[in-house]
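Of the protein chains in this complex, one is absent; all others appear in place.
As written, the chains take the letters A, B and C, and residue 1 is the first residue of each chain.
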Amino acid sequence: MSNGELQWIIPDGYIPPDSSGQLESHESICVLNLNGEEVTVTVNAFFEDREPLLGMKTTVEGRRTKHIRTASLQAEGRFIPKGVPYAMEVVSSGPVYVQYSRLDSTQAENALMSVMAFPVKE
Amino acid sequence: MSNGELQWIIPDGYIPPDSSGQLESHESICVLNLNGEEVTVTVNAFFEDREPLLGMKTTVEGRRTKHIRTASLQAEGRFIPKGVPYAMEVVSSGPVYVQYSRLDSTQAENALMSVMAFPVKE
Amino acid sequence: MSNGELQWIIPDGYIPPDSSGQLESHESICVLNLNGEEVTVTVNAFFEDREPLLGMKTTVEGRRTKHIRTASLQAEGRFIPKGVPYAMEVVSSGPVYVQYSRLDSTQAENALMSVMAFPVKE
Partner (left out) sequence: MSNGELQWIIPDGYIPPDSSGQLESHESICVLNLNGEEVTVTVNAFFEDREPLLGMKTTVEGRRTKHIRTASLQAEGRFIPKGVPYAMEVVSSGPVYVQYSRLDSTQAENALMSVMAFPVKE
């Protein structure tokens, strides 16, 4: 039985710069690791007008999920800028499942969107 | 003709703890059973910081759908906690189709999101 | 080059019974027909607690799209009831692409959700 894929793509990344109301605007990369062992997840961000920001790493324990706030990711002190369109490649050291969700609270009432990330099959 | 898959994954589970306005915040696992016979659907929940909650079961009659409120699922009296990020594995005794939707009414105005669950092909 | 699939599944159907604000609550089955000829699209609805409503038909011209309001579909004078969870099977006489979207304006502010329907490969 498969435990997922090693590479997933999310073309529409965007951290809303503003929040209002009760909840904070944010994006989450939701990873499910059904393996027995921890995996290392590397997120690479691609932009419209600048060089990619590569190698933002985190780990997900075995038989656990992690809902990763994109604003928390970094590589050598560099973070994904807010208010800038970008895209993500998610690469894992072991097979996982990945979903992407965004909460936009620019206005006081919330807006939600979610997609399953696109699996790359080798 | 295929009637679906036996295993589906939903990495972004979250039962919003608050509701306001006319509708209650909730998630639904929407299962379509095109077979002639009833299937048993088992939902396993995976968390960020605790052991999985396995074996929450329900049934779906043949040629019927069931839109399962995640807050209604339980295994030996244990329920999925509200306000906690988690992920789901949905395993069925016969092939089915699965979609996941969330209504968030934390604010008075509603926010909706929906994804097709990710099918695991054996 | 493929022009799509003959059968698509949408497990989470629901026509919101209430509308407020500027727009009316509705669901749309969006069909793209890239073939040269018209296709006939048959929608079958499956419920939680009653027999399926089968054989709701419409046509989509060649090299055209049609965004079908589910509330407009009928078979022998029977319509999909509002406010009832259901699921859909969409069967086409020729290959097409299908997306499902819902606008909920139960509250004055709108909520949107959309999924690509799930293709059945024979």
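Basically, a contact is a pair of C-beta atoms (placed from the backbone, for glycine too) under 8 Å apart; a residue touches a chain by one contact, two chains touch by 3 or more.
Computed from a predicted model, the values in this text were never measured in an experiment.
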Touching the absent chain when the full complex is considered, from A:Ser19, A:Ser93 or A:Gln107: A:Gln107
Absent chain, residues of chain A that touch it: 7, 9-14, 18, 46-49, 51-52, 85-87, 89, 102, 104, 106-109, 111-118, 120-122
Residues belonging to chain C that touch the chain removed from view: 1-2, 4, 21-23, 28, 30-32, 34, 63-67, 97-99, 101, 103, 108-116, 119
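We adopt the following convention: only the chains that are shown with their structure count from here on.
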Interchain centroid distance [CA atoms averaged], chain A/chain B, Å: 22
Intercentroid distance (Cα basis), chain C paired with chain A, Å: 31
Two or more partner chains touched - positions in chain B: 108-109, 111-116
